[in-house]
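First the structure, which I've put down as structure tokens, then a few questions once you've had a look.
A protein chain is absent from this complex, but the other protein chains hold their places.
What follows is chain A.
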Amino acid sequence: MKRLRPSRWTGQLLLAGAGSGGRYGCASRRPAQHLVALSSSSSSSIRSQSSAAAAAAAQEEELAYDGTDHERFPPLDRIRPADTSYPSPAPERALQSAKLAALHARLSLSPKIPLQTLARTLVDASADGNPQFNNSNLAFVGQTLINYHVTEWLMVRYPRLPMSIIFSAMQGYAGDKPLHQVARSWGIEPAAAPGGEVDPGLLQFSAHKPGVSLVKFGYKRTEAEYLEKFKWRRGISSRIVFDDDFGQTVKATPGSEAEQSLEQQDGEEGEEGPVPVMQYGNADTRSAAETAHAHAVRATVGAVYAHCGREAVKNFIKSHILSRTLDVSKLFMFKSPTSELATLCAREDFEPPVARLLSETGRASRTPVYVVGIYSGKDKLAEAAGPNLDHARWAAAMNALKAWYLYSPGENVRVPSDMLSEGAKPWEPAHIDIGEVISR
């Protein structure tokens, strides 16, 4: 099989068609022709991802004399007047941004990843609706890669985890909240408001206008509204089939409705209607900020994949996302642990579990402690201490179940994607469990 070279695909990240200068919809279908047009003209109304195109345009505007001594106090940032009319900073300004260069170095990214792409990862779809200038495409690639690597690692590391716990652990590693924290730990700062004049090194999103970004897999259930309203039960199987990678229902409707509303807004921009009152610090704005930060991380992962390839992105995910700590044993909540343990023992042909009191103290006092062990035949499955006999027995049963579910073949297990590297040792099949305990 011929080897694919993703690094050669990245030209399109830098060379978005010039036809995208018009806002939405008129994406370029003739990139070659437009590139020719770009190199010859330097019209400031054309927005493109190529840095060569606008290099000449940047020099043509001289700053008007306003009484300041420009030699002593040089202007901080040369911004062309046309830049302020764009919803996000022009790609060529990425090369001048100190924040962006610092972020690039801080993440120890390969020099193969240009600053323009890194700048693009920081533009959320809610700031710039044009998919050729926002990060939604990169974020989609990034989220599939992150979710794939996290899932395969969880599956091999803890082969017996029930599906609901896998969903929860996925959310704990790759959901919006943990990725938001990753973005914060990278030192990504949000801009006060998105716009063309903003430093490209700042994360740009709008907390009030939802963006049109297709970043999630998943089927929108027709009964989605009723699920929340009437608290309908969703089975695990239907969650696997219909819902997103975290077992959550797909809620937002990216696509037709949101696009229409955006187009309407565009039409209204010229008329300058009354500015709506912005509210900050509520749950909606917080979740919008969280999503935007998470998308920036996903897009960065996507950019690493696009420019450096599979091995690099695997290492990047491993060092930034999988290296985080999550105590999986704290994700379990059992409803009837004793009966579930009895079912498990019956399924595995163990002798039925028996709880025995191992030691006790202070039975007549205010704070008694009972230590209860659970035995199957002569084997002690687990033990726990509790303030009364029932609690100790339940806790012991939970410990026994956790000991079963959290079986792990080791800390440094091989994952299937290790086989993709050249010269990998032959694959030894991973442990595949027959499934979680299903009790009545």
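General observations
Keep this in mind: a contact is a pair of C-beta atoms (placed from the backbone, for glycine too) under 8 Å apart; a residue touches a chain by one contact, two chains touch by 3 or more; residues count from 1.
Definition applied: contacts and distances are computed from a predicted model.
Going by its UniProt record, the hidden chain of the complex is named "Large ribosomal subunit protein mL43" among "Large ribosomal subunit protein mL43", "Exosome complex component RRP4", "Phosphatidylinositol-glycan biosynthesis class F protein" or "Methyltransferase domain-containing protein". Screening A:120, A:149 or A:320 for touch with the missing chain picks out A:320. Only one of A:177, A:208 or A:310 touches the absent chain when the whole complex is considered: A:177.
From the options A:117, A:168 or A:291, the residue with contact to the unseen chain in the full assembly is A:168.
By the touch definition given at the top, chain A reaches the unshown chain through residues 73, 98-99, 101-102, 104-108, 162, 164-165, 167-168, 171-173, 175, 177-178, 181-182, 184-187, 236, 318-320, 322-327, 330-337, 339-340, 358-359, 361, 369, 371, 385, 401, 405, 436-437, 439.
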